[in-house]
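Just one protein chain is left out here, and the rest sit where they should.
And now, chain A:
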């Protein structure tokens, strides 16, 4: 998406296409913004609002400013002309003598809010699969229910038949899970929507305002519109996503603590960037060239790892040719050795990913006891994937990010270079991995662990090896890159990783900065 200012007419049209009018003053403000800002504004608007006001523009876009300032160079590498001061890359220059950095205060407790580990009840029968999706329907449906007065789908068909002779104009609403998406030969969109009572086809006309609304399989949405004569078809007028309510006020720590978000270390791979990784460890240990770094490190109290700590074995065919350490437990031993170099006052949270030695089906439990025991220093908390933890009152949802693969191939506009946009789409759906049957393997657990509830302050993902941060309605969405260089596979797929750069979140202000460790 080009980041260019837009003409007034373009802005008005764009807003109108989503059903918003705009105040003249607000339009003036927007003229100075990019098309991307406009998208952000639209994302931040309450769907029920009518007019975009100056307040809306200030409120929504100013909250993005902070992030944009620190992130623009990373998310738009192609446009990365100016490097904001807080980025200060490269942080590391030469192995100077480490400064003596006094931690501001010691880290608080890591409280696990939600985790599959030791709670897996799955035995893999059909009823569990049904239960898993029903749970999702109920939970996500409840989030929408307050905003639309919906009816069970089955009741529409009966009602439709009856009302066909009478009042056909009244609007009805349903809440359903998307079971099929297709384009009709006339160029309209057809959605098959399902609830526990039945299913109905929903038509989105190509000239409707909501025609461009991104929809994905197996998400739960509310639709209101008009029923066709026979009750077999709903012509959609508006769509409602569960989304984060606007009223969401993020919690903040009372301390100026910092959490470093990392993922995809890939210890054991022959493309693991050990030099860069060692620079990071040196930095954590106070080997910092600037005062700014010293300040950051002194406040650094948490390191959260969102999966792929090691490269694992047998993850893809022929992996043995690209491994430096062939034994998976030796890989973890090496990882543990690295993590033991991190000062003890820093709390570490480790969640697994698809390269780790746990089951591939998600939710994944924490690393095995055998592996955990290798990390002897006592400051590591092992959690599953996904999981939610609370640090100093701030809630962090950790998810490795396998579902981003599915989003990239199913959602127009989603790409590996902008993982944060995909994450925002997931947040709108209040679900970390809606699409079933794609790249994400699921274990049909009793609960749907992917549901984003309660709303965390931070969602932290990895997997795609690119760094990207954004904010959606107060929630920080961060993808934390990698410590692995370009692999053979990525070379073939022309995927450019963004290694050795990590987001740091100030738990007190919510500000995010990115630090790089690559020469």
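Operating definition for what follows: contacts are C-beta pairs under 8 Å (C-beta built on N, C-alpha and C of every residue); 3 or more make two chains touch, one makes a residue touch a chain; residues count from 1.
Just so it is clear, contacts and distances are computed from a predicted model.
Q: Name the chain not shown, per its UniProt record: "Transketolase", "DNA polymerase II large subunit", "Acetyl-CoA decarbonylase/synthase complex subunit alpha" or "ABC transporter ATP-binding protein"?
A: Its UniProt record gives the name "DNA polymerase II large subunit".
Q: Based on the whole complex, identify which of A:442, A:477 or A:500 touches the chain you can't see.
A: A:442
Q: Quick one: say which of A:18, A:33, A:134 or A:188 touches the chain that got left out.
A: A:134
Q: Quick one: say which of A:155, A:179, A:248 or A:508 touches the chain that got left out.
A: For the chain that is not drawn, the touching residue is A:179.
Q: Just checking the interface: what residues of chain A touch the absent partner chain?
A: Looking at chain A, the ones touching the missing chain are residues 118-127, 129-130, 133-134, 137, 177, 179-180, 185, 194-199, 217-218, 313-314, 317, 320, 326-329, 357-361, 365, 368, 408-409, 412, 415-416, 436-438, 440-443, 492-494.
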